[in-house]
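The other protein chains are all here in position, but one chain of the complex has been omitted.
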Amino acid sequence: MQQILPYIINGISVGGQYALIAIGYTLVYGILRLINFAHGDVFMVAGLVMVYSTTAMPMYVALPLVLVATVLLGFVIERAAYKPLRSAPRMSVMISAIGVSYLIQNLSFYITGGVPQPVTTPIPWISENVALLGTSTKRVTLVTPVLTIALVIALVYLINHTKIGMAMRAAAKDFETAQLMGVKINAVISMTFVIGSFLAAVGSMLYFTNYPSVAITSGGMPGLKAFVAAVFGGIGSIPGAVVGAFIIGLCEEIIKGLGYTTFSDAFTFALLIVVLCVKPTGLFGEKVTDKV
Amino acid sequence: MTSTKKKTIFTAAVLLILLAACVVVDLTLPGYHIVVTVIKKATVYSLVAVSMNLLNGFTGLFSLGQAGFMLLGAYAYGVLTIPVAKRASVYQYFDGGAIKFSLPEIFSGALGDTVGTVAGMLAALLVGGILAALMAYLIGLPVLRLKSDYLAIATLGFAEILRAFFQWNTLGPITNGSNLLKSYPTFSHATPYVILAGLMIAFIVLLINSTYGRAFKAIRDDEVAAEAMGINLSKHKRMAFIISSFFAGIGGGMMAMYMGTIAAAPFKSTLTYEILLIVVIGGIGSITGSILASFLYIFSSEWLLRGLDSGKFLGISAPAIFKNGFRMVVLSVVIMCIVLFFRRGLMGDKELPDLLDRRPKKRKKEAAGK
Partner (left out) sequence: MSDNVLKIENATMQFGGVVAVDNLNLEINQGEIVALIGPNGAGKTTAFNVVTGVYQPTNGAVWFQGEKIVENHPQGKMKKLYKGEHDGEYPHVLAPTPDKITQMGMARTFQNIRLWKSQTVFDNVLIAKHCRTHTNFLSAALRLNRKEEAEQRRHVEELLDTVGLLDVRNELATSLPYGKQRRLEIARALATEPKLLLLDEPAAGMNPQETDELTAFIGEIRDKFHLTVFLIEHHMDLVMDISDRIYVLDFGKLIAEGTPAEIQNNQRVIDAYLGVAEDA
């Protein structure tokens, strides 16, 4: 137990970070029926911006800058790459998302020179070590789940009790009808991207505090795993994404703890395939039927 | 039907000219020359892009597992062709590995050195293709029931799982774990690549224009109608998936030949994305487009835009901007423009022979308009 405990604590922490990314996937999928392949790369860019800004300016400027820059990136991606394809087949939009992912990675490679950027000035306080149940861990491990839950509660409140939230729910239920009923669909979609990117930025800052450096490929895996979490929980459902993310984070760290590090990624995908085959709607997803 | 005959002659002529050009290149330029490299790499990409197009473009199954099947093909090729004498050094961390034979050497014993080596190499490619096809059969059982984007993510996941297995140290005696496979025989000339890939692409084209290919297109256009007209959906989807994977496997083997060393790292999802984007550039549903786009893409990234990475391009010297990675940025911006604004790609769903009747059609339309 004493050996596995750090992995469990880590798992909860990683799960929280995945949850913050997964919400971005699930919100966008809920409305546009699009797997935003670029979301993982947005997450990576947030990490890069954090590395660059924290070394160049004081913390109280740098951190808000990360949030603003990431939100802006998410917004621009939607306007430039997805909005022109609103009436195109779903496959075209998905290809566009893959194209954006490819572009961001290449652009980041160009800017960083392909060298992983070391996290030289980690965010103070949360990167300090604390003792916990006989093991030592960074404070971020403890902060992450708390912060995640708080943000999720805020988000759920936003969706259930505000006007824009109602518009988002309407758009997710029926895109075209919502549009006909006067919901400003483009504003709603931009809003989902803004929220998704914001949460990804927070997740990114927490995630990379635990890592020595940010590489251009750092976004891919957490991105895909967060997506799996979203599918596992039932894509389109926010609580689903959060629960899914915590389960995946935990399982992954426990597998690492048991000494099968090579398969921690593979496990996630195996889980995905099992879920898709057994219960394609996930834990909390709604059933969709085709009409003949 | 003279127009069909004309088209056949036109296509044959174009293909012969291209083959002749390739032979001339091989005869005049050394094997390491950039032209030869471009032809080799572009040919391999063409084959894989066409195989992906068969699935994504013609059957309407959005699969992103191509890199995984290529990985299988590449490893099968490497594992089966490394000369026995060199195994000790390649598998230095695994006591020379578990496999103590090499197909080219076995065939050499029976057929003589040159013929035997080539036969062994081809056999290894074939084994890679068959392995990929088998794997596709197994994967297809659960995932082919899934719809568009779920299928995409599930196949992507399978490719990642495969990659994890090949890096697993327990399988090291066969896969060499996370170390490179090398020292296996390759073709130094470009012509063998062109002929091999050409034959396989020809097979795919013939298949697409056969009754099975038409059934694939029916499934793509309207699944419900296809099923109601007696087309067995699961059987045909599986068939398209297996055939596509078979050729991706062979493409992977040829990729291994071209690269000279094999590791699991290059077969990431980025490779699949790259090939998907090539298919999109060429036009989803056009074989000619896929080939053309492969050559354009490889030509620009390997040769034309090289200068963008090394300080000087088109006579403009700006080392501060033209540094490592700029070429890929330019390429991906171009790709995004095609994805967004020229959604039909270079060829749409037209093929090489269709180029002949473009003009007469226009004239007819004009005549009808008058």
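As written, the chain order gives the labels A and B, with residue 1 at the start of each chain.
As a working rule, a contact is a pair of C-beta atoms (placed from the backbone, for glycine too) under 8 Å apart; a residue touches a chain by one contact, two chains touch by 3 or more.
Remember, it's a predicted structure, so these values are computed and weren't measured experimentally.
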item	value
Residue, one of B:34, B:138, B:199 or B:228, that touches the chain absent here	B:228
Residue, one of B:33, B:217 or B:306, that touches the chain absent here	B:217
Missing-chain contacts mapped onto chain B	203, 206-207, 210-212, 214-215, 217-218, 220-222, 224-233, 239, 243, 285, 349
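In this text, only the chains that are shown with their structure count from here on.
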item	value
Gap in Å, rounded to a whole number, between the CA centres of chain B and chain A	32
Of chain B, residues touching chain A in the complex	56, 62, 142-143, 145-146, 148-150, 152-154, 156-158, 160-161, 164-165, 167-169, 224, 268-270, 273-274, 276-277, 280, 284, 323-326, 328-329, 331-333, 335-336, 339-341, 343
Residue ranges of chain A in contact with chain B within the complex	33-35, 80-81, 84-85, 88, 90-92, 94-96, 98-103, 105-107, 109-111, 113-114, 217, 220, 224, 227-228, 231, 262-263, 265-266, 268-270, 272-273, 276-277, 280, 290, 292
